[in-house]
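Note that one protein chain of the assembly has been removed; the remaining protein chains are unaltered in position.
Order as written gives the chain letters A and B; numbering starts at 1 within each chain.
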Amino acid sequence: MNQLDLRKKPRPGEALVQALLFLAGILSIFVTIAIVYELGKEAMLFFNDPDVTFAKFFSMTRWQPGIGQYGIIALVSATLVTSAIAILIALPLGLFSAIFLSEYASLRARSVLKPILEILAGIPTVVYGYFALLFVTPILKLFFSGDQLQSYNMLSAGLVMGIMILPLIASMSEDALSAVPRSLREGAYAMGATKLETSVQIVLPAALSGIGAAVIVGISRAVGETMIVAVAAGAGPNFSFNPLDAAETMTGHIARISGGDLSYNTIDYTSLFAIALMLFLVTLVLNLISQRVVNRFRERYE
Amino acid sequence: MKRQNDHFPTGDAFYSSLRKRYLTASIWQTAFFSALLIAIIGLTALLYNVADGAFGYVAYEYKKDPATFTSIPVNELTRDDLQAILKENLSSGAYKKLDNEQPMAERSQSDLYTLFLERLVQIDTQATWSMTDSIFHGGEIRAEVAKKYPNATLEFRSWLTPQFLTTPMSSKAEFAGVRTAVLGSLWLVGIAIMFALPVGVGAAVYLQEYAPKNWLTSIIQTNINNLAGVPSIVYGMLGLAVFVRTLEALTSGAAFGVTDSNGRTVLSAGLTMGILVLPLMIINAQEAIKAVPDSLRQAAYGVGATRLQTVWYHVLPNALPGILTGSILAISRTLGETAPLIVVGASTFITVDPESPFSKFTALPIQIYNWTTRPQPEFHSIAAGAIIVLLAMLLTLNATAILLRNRFQRRL
Partner (left out) sequence: MLMENTYAIETKDLSIHYGGFTAVNEVNIKVERRKITAVIGPSGCGKSTLLRAFNRMNDFVPGCHVSGELLMQGQNLYSRNVDPVEVRRRIGMVFQKPNPFPKSIYENIAWGARINGFKGNMNELVEQSLQSAALWDEVKDKLQESAYALSGGQQQRLCIARTIAIQPEIILMDEPASALDPISTLRIEELMQELKKNYTILIVTHNMQQAARASDFTAMMMIDENRSGGVIEFDETKKIFTRPMDKRTEDYVTGRFG
């Protein structure tokens, strides 16, 4: 007679699959560790060079490791200028577009307009680089004289970067605005508010943290963007805050130097890792902040 | 409560204040719409700019007059004529080399004609004009060419031709093509998929179906979200340090008997791309799995299925279209990413097709970058041509994803 047997049965197949899946899941942690380790290791070699000091790294205004000049500021300045221009363009335009899409556009209009933004977001950045160098720069030349505006310049790269980030900020902000419950809008309308008053004074503040997250992600994108600046901003570090000047960002510098024939164990090689490590840390902090902000926003409305 | 109606504007006063509010409202509404309009204009300008570069007038001269090679008018030359002319005028070494690449007898008329122009006549581009200029200032261009380049031929051409797709790189823009680059990009996509698809889906299944709600899981999740925001060039540095340098023996193929290569191979680049798209792949696959209703899982457990059976027979099949859509979108980044490829060492000038994972390679965006940054305008034109090819490939991928998504939505 069969006895009822409820003991746990070993299922080796299941366990194996689960182990494999766990490995796949944990792999991303190893990727992060590998990034930190590899960047950190080479950056350490860079900073261990007797000639390199933190003081020099953060205070010198020229960058040319080959001849003992290690001022990261010369690269950071260009990153700051191009990113600032980009955000100055992308934040108002992106936010306004988002308000239009979420508060004003009809369903039909939105179903046409949103995909256009998605197309814009999907275009590879090297194409934006082409656009910056061969379309925007020539147009800028109509407004500035030749000795004011260099043919590679941060303004053109920044403007185009702004256009590139715009759809990202627009679509994230639109998500935040649409997540604001309809009852809030109805409450405002029932008080005799116009559409503008409702959108700007009630809905927008309610979505502010989501929009903040979008802006932070946008900044992080701008800081990490490489191809537009590599093509259009200039090929050579230059400590300048004049957008009309040519200058090289951190990313642009990595791309140019590593694109040439680079031999391992040189100061040129290790210095790139020091720059990349800085880049990684800056974007990491920005991304962490934005996730925090988004999560808090979610908790409020879900 | 006492009424204070006197403190609220009434009658005409209210209407005039309301008119003001409506005026402000319409001004701002215009501003909101204009912002979107600017974005659309930006997109239009970009696409127009590419088309503008890819078509237009070119003025070119022959370094040597075709008449010195043959008495037959050039447009009447047959395949055999061309082969004879080439054999006669090229040095025997050069002819042999060409014959080795592809036997001359098997080459088509247009192929031989290109060789004739490239090697013997030697076309020399004097000037190029954008599509807009060519259309609206045709007369002035013709006059200018007649004055400045009296020997030049003026021709309206598309830089994007069937030949452009099938010929490899060349140092002369007129004869350069994207064949090597397109193949390189396809290799990259292939390798990236082979790595990122299984790992990405596996990780997503683990996180959605298996992972307990604990600190480790939440670290993994946060970490994935963060990795998705790491600049692509940082992945390039990772690839350079790990795949190109540390694992050189494997990625160069030295461990498998390949000798003529270093770590800067299509394998290294493909794996770098795979790691780069992995976070996005995981996030997209998670979304697809999340969309499978819980009732389905409970139904499966209810009839005594194990967790694996539930996942394998119920969750995955239902999530599959969503996973595929998300994966295609993630993988399409592989086609457009440039910076990491520069860092891991894509070759900018290479004429042989990639044939194995251990081949040197170039990719479409690398060519676009390289050609865009050259000073000669004819290279800008072929850059525009290459951009059109790249956008067309991306469009194909995205259209596939959208079709899949639509089918998926209809079924649910």
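FYI, contacts are C-beta pairs under 8 Å (C-beta built on N, C-alpha and C of every residue); 3 or more make two chains touch, one makes a residue touch a chain.
Predicted model only: the values in this text are computed from it and were never measured.
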### Query
If you put the missing chain back into the full complex, which of the shown chains would it touch?
A, B
### Task
Would you indicate which residue among A:T32, A:T194 or A:S240 is in contact with the undisplayed chain?
A:T194
### Summary
Touch assignment to the omitted chain, from A:I26, A:A121 or A:L184, lands on A:L184
### Task
Spell out, residue by residue, where the missing chain touches subunit A.
106-107, 181, 183-194, 197, 201-202, 205-206, 300
#### Entry: Residues belonging to subunit B that touch the chain removed from view
1-9, 13-15, 17-18, 21
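Everything below uses one rule, namely that only the chains that are shown with their structure count from here on.
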### Query
What residues on subunit A touch subunit B, complex-wise?
11, 13-14, 17-18, 20-29, 31-32, 34-35, 38-39, 41-42, 92-97, 99-101, 103-104, 113, 116-117, 119-120, 122-131, 133-135, 163, 166-167, 170, 194-197, 200, 217, 220, 223-227, 230-231, 251, 254-255, 258-259, 264, 272-273, 276, 279-280, 283-284, 286-288, 290-291
### Task
Show which residues of subunit B lie in contact with subunit A when the two form their complex.
21-22, 24-25, 28-29, 31-36, 38-40, 42-43, 45-46, 49-50, 53, 198-203, 205-207, 210-211, 219-220, 222-227, 229-238, 240-242, 245, 275, 278-279, 282, 306-308, 332, 335-339, 342-343, 345, 348, 365, 368-369, 372-373, 380, 383-384, 387, 390-391, 394, 398
